[in-house]
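Missing here is one protein chain; the remaining ones are kept as they sit in the complex.
Presenting chain A:
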Amino acid sequence: MAGLELLSDQGYRLDGRKANELRKVQARMGVFAQADGSAYIEQVSSIKGSRSRTLHDRAVINCQYSMATFSTAERKRRPHGDKKSTEMSLHLKQTFEAAILTQLYPRSQIDIYVKILQSDGGNYSVCVNAATLAVIDAGIPMRDYVCACTVGFVDETPLADLCYTEESGGISSLALALLPRGGQIALLQMDARLHQDHLEAMIEAAMTACKGVSKVLDEVVRQHLQEASSLSKE
């Protein structure tokens, strides 16, 4: 059937959310012992592991993005270094160069590895959120949380946090990474056509969504701290 109705007349989306509602986010920090810091985030039922190593001579940030073969509906072998993941790695790198206080680590390299375990849309933004948690877990100082969110545009309404069906529905979407406290934009990416007049509304919606995400992340971090401190007390 051609043209799924992404936003019904009553204002519901396909999965029952309203236009500005985010998906439910669940996250854990400190999942792996091998890495300096790691996190698992489920916003899309996707997992990201991330660890950072300190090496070499200056604060270079190195990102690697990959997807598990079983991450999408159809199994597909995904070799490393294909065009898509290289691009994604580059985006992540740019985002985090803007957020991490790199000058504090001269002559070192920070590696961020992200792996999508299951993908249901918004890969980039979930990667950013997961990496943020991992970097925090590793104790690397950042200017602020980096929160990202995708926003789509349907029937003159911006939809926050697209799921896979919405993303593939042929609508123009935009990904935005934000440092919420200062309201600075770390990265803005869009490769669809959109009228200039609507851009402002989209960015506005994306910023609100990012702020929502940052609240969730903040809670996760605080809870993790509490757990960790109570553990260490014992």
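Quick note on the criterion: contacts are C-beta pairs under 8 Å (C-beta built on N, C-alpha and C of every residue); 3 or more make two chains touch, one makes a residue touch a chain; residues count from 1.
One rule holds for everything that comes next: contacts and distances are computed from a predicted model.
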{"item": "Among \"26S proteasome non-ATPase regulatory subunit 4 homolog\", \"Beta-1,4-galactosyltransferase\", \"Queuine tRNA-ribosyltransferase catalytic subunit 1\" or \"DIS3-like exonuclease 1\", UniProt-listed name of the chain not shown", "value": "\"DIS3-like exonuclease 1\""}
{"item": "Selected from A:112, A:127 or A:163 as touching the chain missing from the view", "value": "A:163"}
{"item": "Hidden partner interface residues of chain A, rising order", "value": "1-3, 5, 8-10, 12, 14-17, 21, 23-24, 45, 73-74, 120, 155-156, 163, 165, 195, 197"}
